[in-house]
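This view holds just a subset of the chains, kept in their places.
Lettered A, B and C in written order, each chain numbered from 1.
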Amino acid sequence: MRQALKLIVDNQLRKDKSSLVSFEKVSKQYASGPQILDSIDLEIARGDFVALIGPSSCGKSTVLKLVANLITQSSGNITVGGGHASDSSEKIGYVFQDANLLPWATAKENIGLPLKLGHIPKEKRDKVAERLLSLVGLGQAADKFPRQLSGGMKMRVSIARALSTQPELLLLDEPFGALDEMTRDDLNEQLLKLRLIQKWTALFVTHSVAEAVFLSSRILVMSANPGKIFREITVDFPYPRTSITRTNPLFQKKILEVSQALHSVRGPE
Amino acid sequence: DGSRSSSTDASDLTHVVLLTDWYPQPEHGGFYQALAKGYYKEAGLDVEIRPGANISDIRPLVASGQVNFGIGTSDTTLIGISRSLPLVGVFPYFQHDPQCIMFHPESNIKTLRDLDGHEVMIQTSMSYTEYMLKVMGLKLQLIPMDFSLSRFATNKDFIQQCFVTSEPIHLAEQGIETGVILLSTSGFDPYRHIYTSKDFLDKNPTIVRAFAEASIKGWRDFISGDPTPALELIASINSQQTMEFMHATINAMKQYHLAYDETRNIDESLGKYDISRLKNQLQQLKDLGLVDNAVEINQSTFAMSLLPELFNTETPK
Amino acid sequence: MKLMSIGSVAWPVAFGMFFIAIWYLAIHLFKIPVYQLPTPDEIVLAGIAEHKTLLSGAIQTTIACVIGFVTSVIVAVVLSILLASSQWAYKGVYPYVLILKMTPVIVLAPIIVLWFGQGLGSITIITFLICFFPIVANTTMGLRSTDRNLLDLFDVYRANRHQEMLYLRIPHAMPYFLTGLKIAAALTPIGALYGDTIAGMGSGAEAGLGFVVVVFSSQLKIPALYAAAFTACAIGFIFVGIVSLLHWKLLRKWHDSFSLN
């Protein structure tokens, strides 16, 4: 009996440490265009918080779309949660690069959409949406339509929407790009707090090196033309990180390291 | 015996439907007279006269048994039979079709031949049209019939098809004089008659017979007696018909001896087919290429033995 | 909204006056006889004189319009959803929808009357045949041109086809659907009138405006004929008005055809 239990726990642990997303020599080409991604290998374990950083148009959004199975690779292998990306059952939350809201739905309805699609009853949905609205500082804007929102507000609605289902895997495509520094830092910290509870794995694209270092456990620096993973940098500050972490001189050093990696990506142009 | 008929419930009566070819009008007067005066009821029939004022063909409705009796001309029934519609002519209520050509009196038209070279608004689908073009050799520029009078009213050169019993009277009401020539004077002279489906006749010969007798009685009464019951019935269901207009229509029917002709000493009694006329019509249709050769004039195309008293002179084989 | 309502009345009225003036002028200048084009006052008088016939015809036609229109909407929406649901349905079925649409009603009429009998049933079927296609074409186009990014969104959240249709494609297709609806609404009285002349019952309380139009026309009651035509238009306007209201209700909050400031 005890042994059986131990086995289950072991399995559980093994599963927890197992890879959630894995790319094997993945290449991507749109229609008859040029090679966008070239033979990418990538492993994201459960619980990882991975940042993807690289020059504009190097293929970051493409990687995210491949993980979410919105597009299919031209060659190579992608597994999510052990199975093929196309039939994985992992719950995904996705913050698209543009806010991508339903224009006919209010902020609250937009946030509740993934729950609606998961057949969650309306009262429950509304409760979750309201909590998330205040998390992203939009308590007042619940009943506004997207065209009545500012750019940053739209993005925050989109972030709230991605969090609504308590996903296993969070894909974030420059979620905080349209936000001012304070709101951004705020949300960064909120996100890490939430992670303690919701325990999702995250893959996120950002252009802010500081943000990448603050949030992630690993940073993947991409190079362009065609997109490749140029370098991987591990960030080993313990979680939970708070605003105090930012003042840590090691934190600044890490930022510099990533910055330099990013600069060396380009090479002579 | 009126007492018997009055005690008869509608439920005991046999329901039959007569589908007409236009809105309720005095041209259907005999049927309404039979209805109004209870002739149908006396014959054990509950007759529904359904106005068939449609541009779509009613022959298939009769053939398929949707309605029991239809109104049409004998040539169209023959054409239908030749296209394998199981139709049977029952009796003619007009010996001659009221269909005519109407023109302004100022034009120099005296006979149909004078139409040569003119533009004529006419139903291109009528056998008359084919006859005038192919047999009479007239060169006509045909315009499709739109059943409207406004072009005639505004254009002094306009020539169009009409019912001799209807349009000229409407125009006269508006002070517009007309000249008319019956299309039957062309030499192609079909009956306007009642037909039914072969199947219905085979299964219910007594009903068909009862209907024919009562209808003919109605017609005789309508033309020679007091038409008021029919006219009131028509006016009550078609508010567009005025008494004045309808009386003018009846006068036209009498003037052109449409229903029957007892004044002229010829054998055109009400409800009677003349076999030689039918045979002649069929031959003309064959010559025009409008029917296949398979059709013959006999008991299965025109139910002439149904009312033997009308045919004491000659019965078909 | 208040200012709008004044504007939405004032302009048509102004234009109406203008048209009526031209109308009188044309009759006067070109000496158009009453049989070709009566004056507005003649039409109004004829309308008053024949108001009983017009009213009962209008009621009959309105019934046919309502049933035909509602049927068109329901069938067209269901068909559009089917056509937008799968590529094979679109490729396989759409051509036959077109054939049905393009087959002259005069050819279909015998079959229609055979199956649905003479009268209201067949009239509404004919109304339906005339009205349904604009809704199908528009709604299908609307359902098929959904924003790719929003489709991606629904994909990510594992929406099934049913949900994708209900929560994404259908709201997105609304502006298209409503335009199709407006076309159908304008076609409805034409359909009902035409149906009346093909499969109607031509008497008494069962006679629709189609009957009235044919009779007036054949009796040379030209001003009354125009009065009947305008009665048909009035019925059409009720339908178009309802659709416009629906349009306003459904889209004003989010669609660019209604702008905010």
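Here is the rule we go by: a residue touches a chain if its C-beta (ideal position, glycine included) is under 8 Å from a C-beta of that chain, and two chains touch if they have at least 3 such contacts.
Please read these numbers as outputs of a predicted model, since none were measured by experiment.
Each chain type appears once in the view; across the whole complex the copy numbers read A x2, B x1, C x2.
Here is the rule we go by: only the chains that are shown with their structure count from here on.
Central chain by Cα centroid: C, whose mean Cα position is closest to the mean of all protein Cα atoms.
Compared on C-beta pairs in contact, A-C and B-C come out with B-C as the pair having more.
Rounded to whole angstrom, the centroid-to-centroid distance between subunit A and subunit B, based on C-alpha atoms, equals 84 Å. Mean C-alpha positions place subunit B and subunit C at a centre distance of 38 Å. Within subunit B, not a single residue touches two or more of the remaining chains.
The part of subunit B that touches subunit C in the complex is made up of residues 19, 22-24, 50-57, 60-61, 64, 66, 146-150, 153-154, 166-167, 170-171, 174, 236-240.
Listing the residues of subunit C that touch subunit A in their complex gives 149-150, 152-159, 163, 167-168, 171-172, 174, 253-255, 260. Interface of subunit A with subunit C (complex): residues 65, 68-70, 92, 94, 96, 98, 100, 102-104, 113-114, 116-118, 145-148, 165.
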